[in-house]
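A quick write-up on the structure given underneath.
Note that one protein chain is taken out, while the other chains of the complex remain in position.
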Amino acid sequence: MINKVVATFDEAVADIPSGAMIHCGGFASPFNMPSYLIAALARQGASGLTFASTSAGTGVEIAARLRAQMAPLVDWPLDYWDLGLLADLGRMRKLITSFPAGTGRETVWPFERALERGEVELELIGQGSLAERIRAAKAGIAAFYTPVGPGTATAEGKEVRDFGGVPHVMETALPADFALVRAYRADRLGNLVFRGPRTFNQTMAGAARVTIAEVEEVVPLGELGPEAIHTPGVYVQRVVVRPSTPIPSWDTPC
Amino acid sequence: MINKVVATFDEAVADIPSGAMIHCGGFASPFNMPSYLIAALARQGASGLTFASTSAGTGVEIAARLRAQMAPLVDWPLDYWDLGLLADLGRMRKLITSFPAGTGRETVWPFERALERGEVELELIGQGSLAERIRAAKAGIAAFYTPVGPGTATAEGKEVRDFGGVPHVMETALPADFALVRAYRADRLGNLVFRGPRTFNQTMAGAARVTIAEVEEVVPLGELGPEAIHTPGVYVQRVVVRPSTPIPSWDTPC
Amino acid sequence: MPERLDLSVMAMVVAREFQDGAVVNLGIGLPLTCASYVPEGREVILHSEHGLLGNGRLAQDRSEVDPYVFIVGNRPVLAAPGMTFLSHDESFAIVRGGHIDITVLGGLQVDAAGNLANTHVPGKIAGNLGGAPDLATCAKRTVGMMYHTTRDGEPKVVERCTMPLTAVACVDRIVTDVAVMDIEAGRVVLREIAPGWSVEEVQALTGARLVVPLDLREISLG
Partner (left out) sequence: MPERLDLSVMAMVVAREFQDGAVVNLGIGLPLTCASYVPEGREVILHSEHGLLGNGRLAQDRSEVDPYVFIVGNRPVLAAPGMTFLSHDESFAIVRGGHIDITVLGGLQVDAAGNLANTHVPGKIAGNLGGAPDLATCAKRTVGMMYHTTRDGEPKVVERCTMPLTAVACVDRIVTDVAVMDIEAGRVVLREIAPGWSVEEVQALTGARLVVPLDLREISLG
């Protein structure tokens, strides 16, 4: 019997080695970030990691500031962690992203500081090409031509070719060893349903050798329904359920 | 106010000119074919058409035979028409497909006869590359490299290039002027929900300049739900509702 | 100098051209304001890069917030009937595939060739691209919305961008707090001018030579 549900976050990320290439989903909301997987990876200690992610992440301090700012509207979760945590801990070797920096001069993200210290490498790429490169990895496409990028730094070192009189950049697939994604519900086959904008969470699920999904709950098989499933279980290797009561510190085993 | 719902099938296809390039969805079931759109196009009279479709279609006679064969299990709809009808009527100039022929020597489809008479051109391509070429058109990708095809007739005249020691064929986007697709439900924005395997119906919606969706019903805005919508309305230009009582002849205006 | 336009007026000037049924993407910063000024009686589909189509206005208080419905910039918005959620790849299939009618983007520099630079934050080690390269390149129409000059008074409309480019030859129109300009055949054409401003005053704040057509008009929202 297939059962992709793993008991703990620590178990789910236990075999991620130092030097791994990792996709990390989530964007634009604290409620779609695979925070517990990120925290577990921080506890686990792997280093020299390369990440692909929309954004470099705010880190713990700035998240606390955002929590205060957002308080009139929404309770920013106490169990929110993003890649900023791993940048702060010095676990990143390289980041492939579209948003490496906080907006505004006064908001300096942990990744920016690591970049200034020369500890990490940045590969800057627009969100569309990043998304398509990851989708290409999932879909077995080695490379593709996009009209986005010619004449900009993104095209440097890449083939540029005309199609219909329009220059296109050749971008290559960006696979990963592991993908950390967050969904709403799952079943034991690894079928996923998302809530809200699906961001890179849906894009990355299936683009890595091992996709690990952090979910609110696992429901009995059949409950999600064939029309409602957003990501089929064939793309997902492990599922792990978020604690029902938030654990507010990233270094607490769970 | 946006309202993409068109009153009749005849109106929905009225502006398709002779010589147009058309995507036509549906496959493997009589219940997912955009039959009324095909019938309306047959009535409208446009000729010299190029189609991209999974299959060349059985045509009216063989559909009647299938109806008899399937009778113990399912009532094959009396209002089923596929591209075989247009091949029979001599409206096709070219077909880009993975299934040009009936299986078995005794099942000869209208397209096969048209091909024997030298009236039509065939571009044979596997379903995966056909689907990806159409998705590329929808997604603004000019061309892509797939590992499928090298060493076979599909690769003839196409660039073959190595990625990671594996030969890949460069396939180009396949856009269309019109796409004829079938869905289950729609709203006035053109948002679509499918029922059952979505075949090329979902793939083609958005890959043409004008996508026309044939649906069972149009529901009030908001009823489909943001998580349930399979194809967003930005991909769809026209929606037309199937008659509640089947019209069993293709040449009846509706 | 005469008075510059308010952000709300700038947003109205941009939003004037949102047709009924238009699919519109608004960048972070000034452009987001345009959502509140869609002309009466027109229905516009908003697109947000992370996988949201057709949302409603910004949430005003806690009672309106659904924690799952955010737009870029951590801003909760209202659900709207017909709204759709998407993946990032599908969201950019929509952008790259030419399904966005208008994108409004902030700019650090726009030049006479329609090149857009909006990546680099001065004083920062790295700039953000976000979804701007795809939006600017592939939307049917790209409007740059920005203040006419930097805080230090430097022109942002220039002959040739000096900052890293986001996308080339992509901007169709520039709306600032002083003027409306169209990029046409490698030239900056002054279309509309803020009330009280002279062509000379606008030119003095502009790094590119302005072409002044006979039908130059005063900005009006009537």
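Order of writing sets the chain letters: A, B and C. Residues in each chain are counted from 1.
Here is the rule we go by: contacts are C-beta pairs under 8 Å (C-beta built on N, C-alpha and C of every residue); 3 or more make two chains touch, one makes a residue touch a chain.
None of these values were measured; they are calculated from a predicted model.
Visitor: Which shown chains does the hidden chain touch?
Guide: A, B
Visitor: Which listed residue (B:Gly196, B:Pro220 or B:Pro246) would be found touching the missing chain in the intact complex?
Guide: B:Gly196
Visitor: Would you mind spotting which of B:Ser129, B:Asn191, B:Thr211 or B:Gln237 touches the chain that isn't drawn?
Guide: Only one listed residue reaches the unshown chain, and that is B:Ser129.
Visitor: Out of B:Ala12, B:Leu115 or B:Ile212, which is the one that touches the chain we can't see?
Guide: Of all options in B:Ala12, B:Leu115 or B:Ile212, contact with the hidden chain holds for B:Leu115.
Visitor: Looking at the full complex, which residue from A:Ala101, A:Ile141 or A:Met170 touches the chain that isn't shown here?
Guide: Touching the chain that is not displayed is residue A:Ile141.
Visitor: By the contact definition given up top, give the residues of subunit B that touch the hidden chain.
Guide: 27-32, 54, 66, 70, 72-74, 98-101, 103-105, 112, 115-116, 122, 124-129, 131-132, 134-135, 146-154, 194-203, 230
Visitor: Could you list which residues of subunit A touch the chain missing from the display?
Guide: 1-2, 135, 137-141, 187-189, 191, 206, 220-222, 224, 226-227, 229, 232-235
By definition in this document, only the chains that are shown with their structure count from here on.
Visitor: How far is the middle of subunit B from the middle of subunit C, if each middle is the mean of its Cα atoms, in Å?
Guide: Each chain reduced to its C-alpha mean, subunit B and subunit C end up 38 Å apart.
Visitor: Taking each residue of subunit C in turn, which ones touch at least two of the other chains?
Guide: Expected reply: 85-86, 92, 95-96, 138.
Visitor: Could you say which residues in subunit B touch two or more other chains, in rising order?
Guide: 139-141, 227
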